[in-house]
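Every protein chain except one is present and positioned as in the full complex.
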Amino acid sequence: MQDKQLLLDIQGITKRFGNLVANDRIGLQLQEGEILALLGENGAGKTTLMNILFGHYVADEGSITVSGIPLQPGSPREALKAGLGMVHQHFTLAENMTVLDNIMLGTESMFSFGRKDGRAREKIRRLCDQYELDVDHRSLVKHLSVGQRQRVEILKALYRDTRILILDEPTAVLTPQESDHLFATLQLLVEKGLAVIFITHKLREVVAASDRCVVLRHGRVTYTSVTAETSIDVLAREMVGGEIPEVRRPPVQSGANLLKLDTITVSDPHHYTLLDNLSLTVNSGEIIGIAGVSGNGQTHLADLISGLITPNSGTLCLHGSEVKKFSPQDMIHHGVGRIPEDRTGTGLIGDMTVKENLALENYTRSPFSRFGLLNFKALSHRTREITSCYDVRCGGPDSAARNMSGGNMQKLILGRVLSENPTVIIANQPTWGLDVGATAFVHRQLIEASRNGAGVIVISEDLDELFTVADFIHVMYKGTLSERIRPADTSARDLGLAMSGQRSVLHSVSLKEVQS
Amino acid sequence: MDILHLLLETGFWVATVRMATPLIFGTLGELICERAGVLNLGIEGIMAAGCMAGWTWVYFGGDLWTGIVFAAFIGAMFGLLHSLFTVHLGLSQHVTGLGITMLASALSSFIFRMLLPSATTPPKIVPFAPVKIPVLGDIPVLGEILFYQSPVTLLAFLAVIGVAWFLYKTPAGLALCMTGENPMAVESQGLSVFAIRTLAVMAGSALMAIGGAFLTMSAFDAYYIGMVNGRGWICIALVVFSSWKPGKALLGAVLFAAFDAMQMRVQQQASMVVPYQFYLMMPYVFSILALIIMSRRSAYPKALLIPFRKGER
Partner (left out) sequence: MRLEPRENISLLHRAMVPVGAALVALLVCSVLIVWAGASPFEALLLFIKGSVGSKFAVSETLTRTIPLIFTGLAAAVAFRAKLWNIGAEGQLYAGACIATWLGTGLIDLPGWLMLPLLFAAGAVAGGLLLLGPTMLKNWLAVDEVVTTLLLNFIVLLFVNWLVFGPWKDPMAMGWPQAAPVVDSAILEPLIAKTRLHWGLVIGLVAALCVWLVMRYTTWGYEIRAVGCNRKASTFVGIPVNSVIIRTALISGGLAGCAGVSELCGLKGYLTLDLSPGFGYSGIVVAMLAALHPIGVVFSALFIAMLSIGADSMSRSLNISNYIADVATAVSLLAVLVSMLLTRYRIRWR
């Protein structure tokens, strides 16, 4: 290791936003041929650091040196030229353009009169061979799978002769097998002399794939270690800064049937099948986890149960009676509590007040309105009740919802839904982007609701989350659901295989066994 | 019968191509703005400003071609204003565009009145004369329709080819299209979304202004207040009709002008039966119909109308 070149040297980076210190004297070194894992909770300052590195922000203090040359701050162009490459968590690809277009963007002079497509194709082919990346440069990005898109992003960086590749939460949307594939690629990259930083909060991956790890908390580097000399427990404690809140799950006691989906099929207007002959049973007291790689129909399943889409065939029964009319109002009326995937986009209306947001699903009912007139007193009263009961920190009932943090937004939505005592709860990615404390809070609330007799469906891409809360798991793949699986009877590996279509590895639970 | 006869007449097609010219410029200009993700509802006013600027330049002794350049410059300045508001400040593209239209129209009228306070009949200039292109202009029928037109019309054809080449064959064109599809992709590759959008809106507005200048410097020889008369709004409909493609924009503009030329001819022949006002409504009705027909399949730029803020996701 001694004779290896120091590729990246970050010294004393500090960045303040008003009173908030997002980065506090951060120092970080990266050598050639090294994979570094950068760990930290949401809000620990990882994103800010990356934005500084890539010139989107300018640091208040500190310096960055790449390959021995100081990096000019505040210029994305300089960062790219210095050999920094980034793969964002949300891919920065234009879906309606080809892979070639996406890779070539910005690599040629803006004053040139013609694109040199031929030369670019040649280089892409060479890179694909060299790093065993399998991508067709002619296809439109919108036709590619998530894994393929990620490879395009890596290719984009390699095409620019990147020496330091940074990946932000690269495995968030991958199956365990795809993740392994990614880590193999990364290994290949560092063998050829590159250096890799990957940002994550999944501890298992850190241990599996990195050479060294750095933990960020409240904007500071709190822990650095060679990966081989540390453990998951230590890392977890360092990341959270104390003991991890424990979520206790009492044993399941399945009760009466609440929700039954029978051979449901949903197609889009172009006759493309979204949900394919899908059946699902949810009983009182159960938490059902839906695992799967995003884009396999989870959103449509959630939309169906939320009343946003109508099935083309099949039946949906709530409490034994068939639902004929699919609309959000009808579903709410039948006691379905809906926690949406995108809390800022669909869960809340940021420009309205906290009070108004809490009224969204029941403003037509007494006492919140009478004869079409809103009852502000009743609304304020309820708002105070919910905000104290669900520990929502906000500037009062009349403050704008957009000023709240992600965790408080989710608590507000939970409060809105759970205070109506729903019998069936559909929660789509309920803890996405939340810190450990808020995640535990959400899990505890869902478990409590189920033990009080509700049937809960949790859709998640995070297998750890499902192992924490779910009594039974279904794996979703291409619009179909696997049989019910008990978490104890399976492993992350097997679920991963099932998520990529190999169902045979799973041991399903028969329904009789459940009800006995 | 009559219509068939009309379609075979060379003079009809000459008129069609002439009438299509401002629409071609306007549609191309709007197309460039929207491809970069910015709706430019300032088009109606910017065309009026182009009308005014080009005409004034020539009236006060300028040369015709520098008049076109001057009109383009004025257009680009309004484009700069629009991009300052919508791109840099992220204001509503709808309301800002309408504001630009109001401002540009009002300023044009005000300055026209100020420069010529006592003119009762609109003063005239010597407009562009049709130019016959050697060889090509001698082709029977087609030569007369396409290559014996005002030079500004020929410029419009060149602009279509130029814009198409730019969008599909140059690195800068790729960056422009990407900006309208996913600005984050552009920013992450070290290019400035703000700069690209600003330049696109300026260039697009310059083209719109040239379209306006054609009206006073080639189609007519004087400036009237309100002479753009909704052509800008029609161009916006034509951009949707063209699915944001330059070739189809040309097609749409010519098709549209053909209908317009046809209604004028029919109006002259049969004005007794249907009042002329109904013929004049046709362009607007056709625009709405075009929007309805294309609504199902139009693949608009994904980032259209969405302001980009640095560092936000």
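Points worth noting:
Which chain is which? They are A and B, in the order written, and residues in each are numbered from 1.
Simple rule for what comes next: contacts are C-beta pairs under 8 Å (C-beta built on N, C-alpha and C of every residue); 3 or more make two chains touch, one makes a residue touch a chain.
What you see is a predicted model, and the numbers here were worked out from it, not measured in a lab.
Between the chain not shown and the residues A:105, A:318 or A:348, the one that touches is A:348. Looking at B:105, B:149, B:218 or B:263, the residue that reaches the missing chain in the full complex is B:105. In the complete assembly, the contact with the undisplayed chain comes from A:374, out of A:6, A:190, A:317 or A:374.
From the options B:7, B:142, B:161 or B:292, the residue with contact to the unseen chain in the full assembly is B:292. Within the complete assembly, residues 41, 85, 88-92, 94-96, 98-100, 102-103, 105-107, 109-110, 113-114, 117, 229-230, 233-234, 236-237, 240, 275, 277-278, 280-281, 284-285, 287-288, 291-292, 295-296, 309-311 of chain B touch the chain that is not shown.
Although one chain is not displayed, its contacts with chain A can still be listed: residues 58, 74, 306-308, 327-329, 331-332, 338, 340, 345-352, 356, 359-361, 363-364, 369, 372-374, 403.
FYI, only the chains that are shown with their structure count from here on.
Chain geometry summary: the mean Cα position of chain A and that of chain B are 45 Å apart. If you check the complex, the residues on chain B that touch chain A are 169-172, 174-175, 177-178, 181-182, 184-191, 299, 302, 310-311, 313.
Interface residues of chain A, counted against chain B in their complex, comprise 51, 54, 56-57, 76-77, 79-81, 86, 88, 90, 92-97, 101-102, 104-115, 156.
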